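In this view, the complex is presented without one of its protein chains, the others remaining in place.
What follows is subunit A.
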Amino acid sequence: MAEPVLSVQHLVKRFGGLTATDDLSIEVMPGELHALIGPNGAGKTTAIGQIMGEITPDAGRILFLGEDVTRLSTPARVRRGLSRSFQITQLLEDDTAEDNVALAVQARAGHSFRFWRDAFGDARLRGPARAALEGVGLPPARWSLPVADLSHGERKQLELAVALASGPRMLLLDEPMAGLGASESLRMTEVLRGLKGRIPMLLVEHDMDAVFSLADRISVLVYGHCIASGTPDEIRQDPAVRAAYLSEEERV
């Protein structure tokens, strides 16, 4: 069996009395789209924060491409190939969509102690940036608009383009469909389907249609603990999952 791209082992994170991550173990295999689902407050975003190094876990290990990255800073992990998108978009609001992506390309291209050449006209930055924007399906007419003028759906697309532009060897996607309309959700699903197989992904998402149509494997998180992990069919049949999660959704 191939070695996992990402291996989270017995991760624990407590906030005061609350155990946000409770002995969490997940593996993401090469080329796999692994979905992480669970009710609100199950600790999905906290888990992503720990994998990215934004939150320090209390216990456990995180291995990325066989290397222990548990103690590395976020930028160091990103340089090793981890990349995330944010549920609440974190974009540079004054800059244009293209500038946002170009900055991610620039960050990947090495140090930025370059004071002289015009970065706005640098084809080595603009080319890959445009390719990433095209890849997520943002119409070229919107590329030169400041992010503050973009719609919510466009910001979500841009968020993904920025994550892709940093040249990831694995993507962590935190609710890329949150707040999207039905047609926008479908478009995002298609974009992710296009990426599937090329880049391993850990997808946190509430849109169950998208999750069950995209995922190779699903892990279900409840109160910070992984209660089940398996193929979409296995998860659908799993009684514990039905009790804890799916039934609750249906009731709503």
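Simple rule for what comes next: a contact is a pair of C-beta atoms (placed from the backbone, for glycine too) under 8 Å apart; a residue touches a chain by one contact, two chains touch by 3 or more; residues count from 1.
Throughout what follows, contacts and distances are computed from a predicted model.
One subunit of the complex is not drawn; among "3-hydroxybutyryl-CoA dehydrogenase", "Alpha-D-ribose 1-methylphosphonate 5-phosphate C-P lyase", "Integral membrane protein" or "Branched-chain amino acid ABC transporter permease", its UniProt record names it "Branched-chain amino acid ABC transporter permease". Taking the complete complex into account, A:E93 is the one of A:D58, A:E93 or A:E190 that touches the chain left out. Among A:H152, A:R193 or A:R236, only A:H152 touches the chain left out of the display.
Touch with the chain that is not drawn comes from one residue among A:T21, A:T45, A:T70 or A:Q106, which is A:Q106.
By the touch criterion stated above, the residues of subunit A touching the omitted chain are 52, 54, 73-76, 78-79, 83-84, 86, 88-96, 99, 102-104, 106-108, 112-120, 122, 139, 141-142, 144-149, 151-155, 162-163, 165-166, 179-184.
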